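The complex appears here minus one protein chain, its other protein chains still in place.
Chain naming follows the written order as A, B and C, and within any one chain the residues start at number 1.
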Amino acid sequence: MYLTDAPIDPASLTGSVRSADGGVCTFLGVVRDHHLGRATSRIQYEAYGPMAEAEIGKIVESLVLEWPETRVVVRHRVGVLEVGDVAVAIVASAPHRAEAFSACRAAIDRIKKTVPIWKREFHPDGTSDWVDPTADPHTAQSAVPDPDD
Amino acid sequence: MYLTDAPIDPASLTGSVRSADGGVCTFLGVVRDHHLGRATSRIQYEAYGPMAEAEIGKIVESLVLEWPETRVVVRHRVGVLEVGDVAVAIVASAPHRAEAFSACRAAIDRIKKTVPIWKREFHPDGTSDWVDPTADPHTAQSAVPDPDD
Amino acid sequence: MRVHLLYFATFRDVAGRDSEERQVAGGSRVSDLWRELTGEMPGLLRTGSMPPAAVNREYTGSDTLLAEGDEVAFLPPVAGG
Partner (left out) sequence: MRVHLLYFATFRDVAGRDSEERQVAGGSRVSDLWRELTGEMPGLLRTGSMPPAAVNREYTGSDTLLAEGDEVAFLPPVAGG
């Protein structure tokens, strides 16, 4: 299972590192306090769960085909996250550092591109937006009122 | 202080991540169970301490000049390490992932190139070698007997 | 025939529901269903032309023929990571 609604502990993900692995590259995507110049108070991550699991699985398979000596572990959080919370963690381990870096970078790039996960940013003023990385920053903001505020 | 003779806990190095940082890239260099086809039982890291501290400091400064929004934390272990122990840990955090990856990768590349740290590999047969990354694998092996065995 | 339609994120906000069972004509393709939905809910068009679609949890093309019982989702721009 790649998705979790519990806090991600990156240290718990290094169990797959083998004694032949000399390089471990980890990427953590962390909830920031701002985006496109606006303050962020928290973020809701929503996934099309079964499809997101399958898509992350395909990405991990593709990475292992491309870098056969590399192991890749992925966890992506869903639910409501506070600033500083880990949204995604990737651990890539390999005998040498070049593969570990490349596989880790490719993992996060591909996850952002194809995995059906969405995020809604909540602002301190009570509005919220679904983030649209493909759109112009200004047209991407919908300012849907936050029902919780 | 960048050098330590105590075990490195990577989780303790993420304290510098700021609330504006969305990407954290960590690299761990881990003692492998083999090198150039020979089994490794443990590794002794030796540093020219004050100069190694200064050289790592220069590298960190150069990274921050190159990627101004990035923070870089480095710890390098010295002493005798067992297979699986973390020899070096680098944490690079930045608002966006591209800088975090680039700074982390540049950090380990530069550390390996210029910081006066040496490593001696001990083999299960009691021999040991000072690792020479610049030399031909075969001429690099000195097979100094291990005084502890 | 009937398909099971899922709405996510901004599309769920527009549709006001997260799923529905929907009757579609035999021989309907993914693009036909999208046309029908946007006719009813023009707000779906705010992300532009037809978004990526998934049938039975796999990305698929707009020409894909729908079948009885398919799980269908049109996916707003993803933003994981």
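Criterion: contacts are C-beta pairs under 8 Å (C-beta built on N, C-alpha and C of every residue); 3 or more make two chains touch, one makes a residue touch a chain.
Quick caveat: nothing in here was measured; it's all calculated off a predicted structure.
Enquirer: For the chain omitted from this view, which of the shown chains does it touch?
Expert: B
Enquirer: Among B:Asp33, B:Glu46 or B:Asp85, choose the residue that contacts the chain missing from this document, as touch is defined above.
Expert: B:Glu46
Enquirer: Among B:Val24, B:Ala94 or B:Val115, which one is in touch with the chain left out?
Expert: B:Val115
Enquirer: Among B:Ala20, B:Ala39, B:Ala54 or B:Ala98, exactly one should touch the missing chain; which is it?
Expert: Residue touching the absent chain, from the options given: B:Ala54.
Enquirer: Across the whole complex, list the residues on chain B that are touched by the chain not included here.
Expert: With respect to the unshown chain, the touching residues of chain B are 29, 45-48, 50-52, 54, 76, 87-88, 108, 111-120, 130-135, 142, 144.
Rule of thumb we're sticking to: only the chains that are shown with their structure count from here on.
Enquirer: Note the shortest touch-path length, in steps, from chain B to chain C.
Expert: Each step joins two touching chains, and the minimum needed here is 2.
Enquirer: Chain B to chain C: how many Å between their CA centres?
Expert: Distance between chain centres: 50 Å.
Enquirer: Rounded to a whole Å, what is the gap between the Cα centroids of chain A and chain C?
Expert: Each chain reduced to its C-alpha mean, chain A and chain C end up 25 Å apart.
Enquirer: Mind pulling the chain A residues that touch 2 or more other chains?
Expert: 29, 108
Enquirer: What are the residue numbers in chain C that touch two or more other chains?
Expert: Residue numbers touching two or more other chains: none in chain C.
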